[in-house]
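Structure below; questions to follow.
Heads up, one of the protein chains got dropped from this complex, but the rest are sitting where they should.
As written, the chain order gives the labels A, B and C, with residue 1 at the start of each chain.
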Amino acid sequence: MEKGRLEAFSDGVLAVAITLLVLDLHVDPHSSSPLLDQIREGWPTFAAYVVSFFIIGVIWLNHHNLFRLATGIDRRVMVYNLALLLFVTAIPFTTATYADYVQEGGANARTAVILYGIAMEGMAISFNLILARMLKAGLTTAAVSQQQGRSLLLRYGVGIVMYPVVTLVGVINAPMMLVLYAVIVGYYLGPGLRALDAAETPPLR
Amino acid sequence: MEKGRLEAFSDGVLAVAITLLVLDLHVDPHSSSPLLDQIREGWPTFAAYVVSFFIIGVIWLNHHNLFRLATGIDRRVMVYNLALLLFVTAIPFTTATYADYVQEGGANARTAVILYGIAMEGMAISFNLILARMLKAGLTTAAVSQQQGRSLLLRYGVGIVMYPVVTLVGVINAPMMLVLYAVIVGYYLGPGLRALDAAETPPLR
Amino acid sequence: MEKGRLEAFSDGVLAVAITLLVLDLHVDPHSSSPLLDQIREGWPTFAAYVVSFFIIGVIWLNHHNLFRLATGIDRRVMVYNLALLLFVTAIPFTTATYADYVQEGGANARTAVILYGIAMEGMAISFNLILARMLKAGLTTAAVSQQQGRSLLLRYGVGIVMYPVVTLVGVINAPMMLVLYAVIVGYYLGPGLRALDAAETPPLR
Partner (left out) sequence: MEKGRLEAFSDGVLAVAITLLVLDLHVDPHSSSPLLDQIREGWPTFAAYVVSFFIIGVIWLNHHNLFRLATGIDRRVMVYNLALLLFVTAIPFTTATYADYVQEGGANARTAVILYGIAMEGMAISFNLILARMLKAGLTTAAVSQQQGRSLLLRYGVGIVMYPVVTLVGVINAPMMLVLYAVIVGYYLGPGLRALDAAETPPLR
């Protein structure tokens, strides 16, 4: 089963999901509050928009890198890929919910942080299932040695441990969740990418 | 008429439809009800989101498998494919309607179950029309013998019988509809796929 | 300038536009009116959904057929293609507006019919501009003789005359507009396609 159409479908879903984030951005023209104040008070929406946009962008980069290693796909990879897309398409919802409740704090903000974390954790686990399946079923290119495979699994496994930690911090302090995700994405797109370029190995998540 | 652009267009429509499901997920930040309660009470929305997501995912898999058998397409296949896409794009609507009414029960839940069933049945019939046309017009690869063609038609025909049964069960007990669809999708993505992999024949629906 | 990416972009826009039609479908779970009654009373929304879906589907078919004739594209074709996409992406809006007002009748229904007609007419004119430019700039395959070019222009020009007539009928009787479009699309997807298949010439609009 050729991988081209799986990539095309995934690209389509990721492109729609990343663009749907914009639907969370809106102001109320009937409000008596000036537009500038609405935007100032709605900062979490804008900040969450930018961070979630780059998160989905990084997911796309990782998806791209992961399937570059594949010589083919089997049905199990397809199922795990569907699970990955399920969690990614949920991100516009978890982003909007987080933005709605982060300023309120309390139990609702904690719930919103956990929702956001569930989507991220589900995404990370799906990525690992895809990679593990590829390695086990011999679907990777010859360029990936067994040792590199183990090293890749470790790297892709980092997210599985990291996102619960970020979520825990967010449960204590909801805005800090967004700051941490911004740092992670910023690291990934900055020094992380440079290091990976140097090592010529596929990127982490 | 080459099949590449039909596949690309169909992939696009399926990718948008599967992602639009997320628009049904939403909470009301102005509600006095805690977020956790909103999510608990809104469980049908989340359950229906997951089930419909995998249903469209399986439709995509089937679409992929069906057109892998094709050497080309004619205009009739294009028309049936449009009908298929019409019913699939209706799924976000039938999913939202089902989620809105399943807990209320009564006549409204029955109507919602039937709406959901109409989209599924229309989808199944469209798939069969495409396959039947492909076989009749000699648009399938040489690898598909006449006997395999009949066997394929039978398999693809299963959905046509199965969805009215699921709908009937749902009319009696609305939540049971979702359970049955989850079982069908779970079977398809689990043992069903494994059996098909073994037989190296195209998948059922 | 290769035509592949123009086709891919157009396919993407058409796929999103055809799927966005579903956003017009919705029921109000807080209404005291039973779901079945809501759907019965909202029949124009469902009928307009189906007709507009197939209209965009036929536009996609025509787009596909038109660019199959092209050996390349120039920037002018790109601009006319953007105009085409502008009018097509307006169809979900004109469809929703028509469905909202068709039952009310009177001046509002007339305005809605005219809006729908403007999108259709703009689409037809854009198609003609693309074809005329292709022929003039020698961007068509050698298979298209000068005489065939003139014949094609005539055929693609039919829509330019037909849609104002349909609009005029709709101004007198708003529901009749939808019936006429359904007949046109039905003709195109049925006998029209068969005739074209026989003649092995590109389709009309």
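Here, a residue touches a chain if its C-beta (ideal position, glycine included) is under 8 Å from a C-beta of that chain, and two chains touch if they have at least 3 such contacts.
Note that the structure is a prediction, hence the values are computed from the model and not measured.
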Write down which of C:36, C:86, C:132 or C:179 is the residue touching the left-out chain.
-> C:86
Hidden partner interface residues of chain C, rising order | 1, 5, 8-9, 12-13, 15-17, 20, 23, 74-76, 78-79, 82, 85-86, 89-90, 92-93, 96-97, 100-101, 104, 107-108, 111-112, 115
Determine and list the chain A residues touching the chain excluded from the picture.
-> 7-8, 11-12, 14-16, 18-23, 25-27, 29, 34-36, 39, 50, 53-54, 57, 60-61, 64, 68, 189, 193-194, 196-197
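The rule we apply is simple: only the chains that are shown with their structure count from here on.
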Whole-Å separation of chain centres (CA-atom averages), chain A against chain B = 26
Using mean CA coordinates as chain centres, what's the chain A-chain C distance in Å?
-> 37
Can you tell me which residues of chain B touch two or more of the remaining chains?
-> 8, 12, 15-16, 20, 23
